[in-house]
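Of the protein chains in this complex, one is absent; all others appear in place.
As written, the chains take the letters A and B, and residue 1 is the first residue of each chain.
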Amino acid sequence: MSNHARRPAPNTRAGVSNVTRRRFIGRSGVALGGLALGPSFLAACGSDEETLDSGSGSGDVTQDTKSLYFASWPAYIDEETVALFEKDTGIKFNYTEEYNDNNEYFAKIQPLLSKGRAIDPDIIAPTFWMAGRLIGLDWVQKLPLDKIPNASNLNDNLVDPTWDPTGEYTLPWQSGFAGIAYNLETTGRELTSMDDLWAPEFKGKIGVLSEMRDTLGLIAKSLDIDISKPTAKSLQPALDLLAEKVDSGQIRSFTGNDYMDDLSSGSFAACIGWSGDIAQLSLDNPNAKFAIPESGGTLWSDTMVIPTGADGVDAAAEFMNYVYDPVNAARIAAFVQYVSPVKGVQDELRKMGGDSAALADNVLLFPSEESSKNLSSFGQLSDEDEAALDAAFSKIQGN
Amino acid sequence: MSAQKNRGKRSLQVISALVFLYLFAPILWIVVFSFNDPRGRYNLNWSSFTLQNWLHPFADKELTDAFVTSLQIAFLAVTLATVMGALMALALSKFRFRGSSAVDIFLVLPLTTPEIVLGASLLTMFIDFDWARGFVTIVIAHTLFCLSFVALTVKARISGFDWRLEEAAADLGAGPWRTFSRVTFPLILPGVFAAALLSFALSIDDYIITSFNKGQTNTMPIHIWDSYKVEFRPEVNVLASMILVVSVVLLVGSSVMSARRSR
Partner (left out) sequence: MAGEGRKNGRFVPWALLSPGGLFLALFFLVPVWALARIALSTKPSRFEDPAFAWDFSNFGTALSDYGGQFGRSFLYAGLATLFAFIIGYPLAYSIAAYGGKWKDLLIGLVVIPFFTSFLIRTIAWTSILGPQSVVTDAFRGLPLVGDDFNFIGNMWSVVGGLTYNFLPFMILPIYVALEKIDFRLTEAAGDLYATPVAGFWRVIFPLSLPGVFAGSLLVFIPAAGDFINTRFLGTPKTSVIGSVVQDQFLVQLNYPVAAALSLFLMAIITVAVLIYSKLFGTEGLAA
């Protein structure tokens, strides 16, 4: 099904990596090695990373069971859970919100992981397609599932997903879906299908996401293309339609999360947007609405993975086990307000009462059976197809 | 003649007021919304007036930490860049020497480099040197891109100077330090001051280069940009307004002091 082979990872073993390094820097590296100020001077300022011994997997790295470093997205966990985890396990928990863009983060870790050096975090939270890429590059290690019994609480539709067919490398952190976000006051009517985005009165007032899989996925579904087995060829009609709408000026721009203020002000009549964003925005602006298009929406997940060479594998396992307990998962979901991957969260929310109980009935957190049928994940792409699609998608954006 | 000059002065003052209005238009919005009490996480629509944000501006610990870090970094980077840049400007303006045009071009080059490339190249270099990425590397990066701004601004000030003033001081018996502090420095000071202001603005608002070289340290623009994906809190407006207010107060204070001194 998915062309998702585990390629032998180049340049991750020290022997090869040294050669690459030398070629990469050239003589300048050697000449300036004389500036031995480097390590000793700045080590005093606090070291940021460790270097792997050659040929190491997690087994060779000295494990620190007392502290955990999780690099995740902003506003993805509540403070109470962080504090409770520390209290209940005695593990010093460093949770940061430095993971804010998959490509940016990849560019920051690539110089290290490609040379076989470890990065600092024990857990990172790549979106599903990036997790797939990291698995293919051998930059993440198998989860110690024997230490994560609560993993059995994983929602059935997320077990052995397309990006991790054996389920050994990732556990979803939160999920969500992409659909049509619109400003009811500006549009004057409810929107229900992708065709609504192309209405002439919205010319220049439509935004789409720069996240390729959500934008192309939604458009492809509206053209009846199966996105669970995507190829560059099968998605060509979607690319063509997108290019046409950009050319005609129907689509004004591609956005990241920053479509919010334009949507709120009516500068965008409608966008392709994310469920959780609108859940929040609608509190400030009741005109902000979200709809899963009739042709279907795209389901995405942010995952937890353990990078190769991490020194907190056991602590990471404890954390994953902790957050897959429905009680803790419910507390997190009440704050984050995205789709929790853990079974039983809906009931726990009801038990919590008050605002949290109301969330149990929120369709953006718990899509109905009917809506769920309409949601699907973008399948894994082969490396060639991914490169081709990324390039074509960028061209449409003007790059 | 005088009436014409007065009319010219008046119209210039009107234009200046308009330009100031243009410069401050977004600031007014920012300050107004610092008094908003948003119902959700996005401070984008006016909901109701509150003083709470100003009473508890440091409620968001991470934002406050990032705020303090940004100020520390800016202070260091501005100082380093201003000193080094002013020295370079002095050297290039005062002396004719072989290689001065090469240095001129060398100074302009960092400005021409796209930020992402500069950021990523620095990152790669720091990794290869095994330097931990954090506060120090951010300061280095900020100093780097401020240096050219400083040098060019101070040069604009110095150009056309009559350096015989310095020789005259020396002839009168002043040592090199006295000559510098009594003659040269006061003359270049407005240029240095302006360069420092511009550098501060550059440092306090840098995203891309900082993002690549920050390790785990967080600065305010990083925090604001990253958290914007999920929230846009009024504390951001409050802290931004605070920087503005404090800067204005400092400027007024120093103006009053120098006005008194010159009397």
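Note that a residue touches a chain if its C-beta (ideal position, glycine included) is under 8 Å from a C-beta of that chain, and two chains touch if they have at least 3 such contacts.
Please read all numbers here as calculations on a predicted model, not as lab measurements.
Interface note for the absent chain: among A:144, A:165, A:237 or A:266, the touching residue is A:266. Contact with the undisplayed chain is limited, among B:68, B:125 or B:183, to B:125.
Here the missing chain is touched by one residue of B:37, B:65, B:130 or B:205, and it is B:205. Residue positions on chain B in contact with the hidden chain: 1, 4-5, 8-9, 12-13, 15-16, 19-20, 22-27, 29-30, 44, 83-85, 87-88, 90-97, 100-101, 103-118, 120-122, 124-125, 140-141, 143-144, 147, 149, 151-157, 159-164, 166-167, 170, 187, 190-191, 193-195, 197-198, 200-201, 204-205, 207, 220-221, 224-225, 228, 232, 236-237, 240, 243-244, 247-248, 251-252, 254-255, 258-259, 262, in rising order. For chain A, the residues in touch with the chain missing from this view are 10-11, 20, 23-26, 28, 32, 35, 103-104, 106-107, 110, 114-115, 133, 137, 186, 204-205, 246, 249, 251-254, 258, 261-262, 265-267, 383, 387, 390-391, 394, 396-399.
In this text, only the chains that are shown with their structure count from here on.
Put simply, the C-alpha centre of chain A and that of chain B have 35 angstrom between them. On chain B, the positions that touch chain A within their shared complex are 38-45, 47, 62, 120, 123-124, 127-136, 211-212, 215-216, 218, 225-232. Across the complex, chain B is touched by residues 21, 25, 29, 32, 35, 38-39, 42-43, 45-49, 73-76, 96-98, 100, 104, 107-108, 111-112, 120, 256-258, 260-261, 264-265, 276-277, 280-285 of chain A.
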